[in-house]
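One structure, pasted below without further comment.
Removed: one protein chain of the complex. Kept in place: all other protein chains.
Order of writing sets the chain letters: A and B. Residues in each chain are counted from 1.
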Amino acid sequence: MNESLIEFSNITKKFPRVIANNNVSFNINKSSVHALLGENGAGKSTLVKVLYGLLDPDEGHINFNNEILKITSPSEARKKGIGMVFQHFSLFESLTVRDNLILGIDENISYSKLQIQLEDISSKYNLPLDLDAPITSLSAGEKQRVEIVRILLQNPQLLIMDEPTSVLTPQEVESLFITLNALVKEGRTILYITHKLEEVITLCNDVTIMRNGKVIDSCSTVNQTAKSLATKMLGQKLDELKTDYTHINDFINFKAKNLSCTFNDPFFTDLKNISFEIKEGEIFGIAGVAGNGQSELMDILIGENCSIDSGEIIFKKTNIESFNPQKRRDLSIAFVPENRLGHSAVPELTLSENILLSQFPNNNFSKHGILNNNFIENHTNEVINNFNVVTPGADVKASSLSGGNLQKFVIGREISSNPKLLIISHPTWGIDAGAEYSIRQSLINLAINGTSIIVLSQDIDELIEITHRIAVIYDGSLSESFITKEIDITKLGLLMGGKK
Amino acid sequence: MIILFPTIVARPQSSNIMSIFVPIIAVILTLITGSIIFSLMGFNAFFALHTFFISPISSAYGISELLVKATPLALIAIGLAFCFKNNIYNIGAEGQLTMGAIFGGGIGIYFHDTNSFWLLPLMIIGGAIGGAIWAMIPALLKNKFNTNEILTSLMLVYVALLILDYLVVGPWRDPEGYSFPKTRSFSNSGRMPLLFEGLRIHVGLIITLILIFISWFVFAKTIFGFQLKVSGFSPIAARYAGFNQKIIIYLAFGICGAFAGIAGLAEVSGPIGLMYRDISPNYGFTAIIVAFLGRLHPLGIIFSSLVIALTYLGAEDAQLFMQIPAAVGFLFQGLVLFYLLGADFLVKYKLEFKKSK
Partner (left out) sequence: MNYLELIGFIQIVLIATTPVVFAGIGELVTEKSGVLNLGVEGMMLVGAVTAFVTLVITGSYVLAFLFSILAGIFMSGLFAFLVLILMSNQVATGLSLTIFGIGLSSMIGKKYIGTPIDGLTPWYFVILSFIIVFLVGYFFYKTKSGLILRAVGESHTSAHALGYSVLKIRLLAILFGGSMCAFAGSYISICYAPMWQEGMIAGRGWIALALVVFSTWKPSRILIGAYIFGGTSIFQMHLQGKGFKFPHWVPLDDFFSSAPFFNMSPYLATMIVLVIISSNKLRIKLSAPACLTMPFYKGS
């Protein structure tokens, strides 16, 4: 079984500011799970889009089943036997499962034939589904099942999976692995895109590591460990972050008491009786898979949503649950929401203009409603320098910065105001390793100086690295908190999956 | 043989140079298309373009007429800028200007025997209030019920026009008038003073210029201007910044309505001095074109209002000298906006040519 299903030969693809794929060459064996490993921006998505017919390479070619692959669209790719499950599902929310399946199939199929095929696939590969359910009512794991079934109905030889476990609970991940192993046993091949090292070791037979558009190595996983892969992936050994618990005193800075909020909307998760406390100088982590109430909780903590059903938010003895974001900033609370472009920064505005989005009492950006432009520009430059934001200047548009630099800018903007409390969601999502490190260190330094920090994140590794205590949010409820040093990862995983 | 295929690629940053060129390109393309249309209709293209664009402004009177038409267009357009910058599609300016004329003109009719310095200012304030109130209705519905403002502001246009109709034919009809329905004339102090002897251009021009300058200041230098921008680009970021979206919407609609209302009042108390059943040749809708052509920028709006005003004058002259219906002006307005929107493409995207194998 060492026959190659796919051979990439010298694939190159360029975009205006970056070479996404630079002379990429490697092989994928039949009947295997082949990992494509790399950080965000390594070039994995681009390569896969070329394979699936969404993009044309500038140079190079791909051999599929010993013939040159000449496709110009996903439907041609599907005809050749290549199927893809996207990271951000390409499902139609208001349509049913059945409609979504039909849309994914190229020929016309009768409902009864569909039902038969579905039952067959469901039992073989551990993928139960209800045809009449609207997509909006499904969990992330179930939605992914729809995507997979959609592809399997076309009998593909190759399944491409793009970061499939990013929205799954540990239990759903196990279930997915069962499915994938069954598929491989049958002779199919899986191209598994990920940045999660443990999965590569556990699930995959071979791995190709990419960095900055180039292939670093392509080998079997048999002799590799997570550490060895990480070194290849990052190209350097990163220093351990320094976390220190000694500075924390017992003064409780922040209390959330019995926060409850119902939304009456299938797109939102209701929050049930959320309570937690944070001490001065402490970093408190809230772990959870996306879709369990984190964004709703974030909206309430920021003040973008002030209409809760019951509960209190108390900061330094003041009840702030009815305060809008600006009023909370007046009390020295700062926030960094998950989305950079469109939430914590406006892409079409310059950095100087984006500085104005969060104004603190000590800023003096305006007098009587009139802007003080010089002052603003100076402050912006300060933030750029102090936080190593790579940018030609303060008057470039936010959209032209890379993800990591924009995040550094946003976090820098908030930290520069000397907040007493910082609430931040997914601090290093979609960011390169270097920026990741510097952001995490800034947060730790901030805590050491007495600021309390609340971090919401899906990334357990991140939370374990930087927090003092962790709680888990699941289906709108918050668990008890655990001291990070003493935590049991399995228990964490179970809580995230809803089990006690 | 090498074939070049163009592909569309987004520019990393909008091109500023193109941003200024584009309106100019649009106007030029419109002129070219216009001359082709006229030729097809059997006119000498040169003569037609001359009649349309040159002869109307070749006298002092002509230029004054140009300003008479450009003034309400510019005023309404700068008011619309407050809304459009915030991604609020207020297309009911025609109704708001009508309401302004009704409120302000109503005061003028009530005091038609009075001659006093406070009458005109009172009428102007009335006009502003009338337009603002009318604009607040779609704002209220949007804020309270999330109703789409495009349709609500539009429906209200027809309601306002019919209210005017009712008033002019009914209770406000001039008892000493002849069979043609109109209201009483306003008194002398209820009229916009003329700027020059013998020309129809009036104080409304000064008011407009002042309001344009104030608007520029607000957009460029104040927090409110900043809030408008942010709210327009990203309402979620505006919420994050703690801007009160609802108040911004009320203010944007209110200011727009007030400006349109003043423009409406100026129309009836300026050149004409009373109200007919029809008071505006589609200014409220045309001002939308003026706003877009002028890029929502005060300076741009001044220029685009002159260009569009010229299409009105040209259409009138074309009707006289070429026996074409005056609605041909709308044809040009539509064309210029098409070309503008099309050419705008070049600001945000560029074409890259790839060789095919």
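What to note about this one:
Throughout what follows, contacts are C-beta pairs under 8 Å (C-beta built on N, C-alpha and C of every residue); 3 or more make two chains touch, one makes a residue touch a chain.
Keep in mind that this is a model prediction, so the values were computed, not measured.
The residue touching the chain not shown here, chosen from A:I19, A:L95 or A:V396, is A:L95.
When you scan B:L29, B:A45, B:V159 or B:L251 for touch with the missing chain, the hit is B:V159.
Listed residues B:I32, B:L299 or B:L341: the one in touch with the omitted chain is B:L341.
Contacts to the hidden chain, counted on subunit B, fall at residues 8-10, 41, 89, 91, 141, 144-148, 150-152, 154-156, 158-159, 162-163, 165-166, 169-171, 282, 285-286, 288-289, 292, 324-325, 327-335, 337-338, 341-342, 344-345, 348-349.
Touch with the hidden chain on the side of subunit A covers residues 15, 46, 49, 53-55, 73-76, 78, 86, 89-95, 99, 102-104, 108, 264-265, 267.
The rule is simple: only the chains that are shown with their structure count from here on.
The touching residues of subunit A, counted against subunit B in their complex, run 16-17, 302-304, 324-327, 329, 335, 337, 339, 342-349, 353, 356-359, 366, 369-371, 396-397, 399-400. On subunit B, the positions that touch subunit A within their shared complex are 9, 12-13, 221-224, 226, 229-230, 233-234, 236-237, 239-242, 244.
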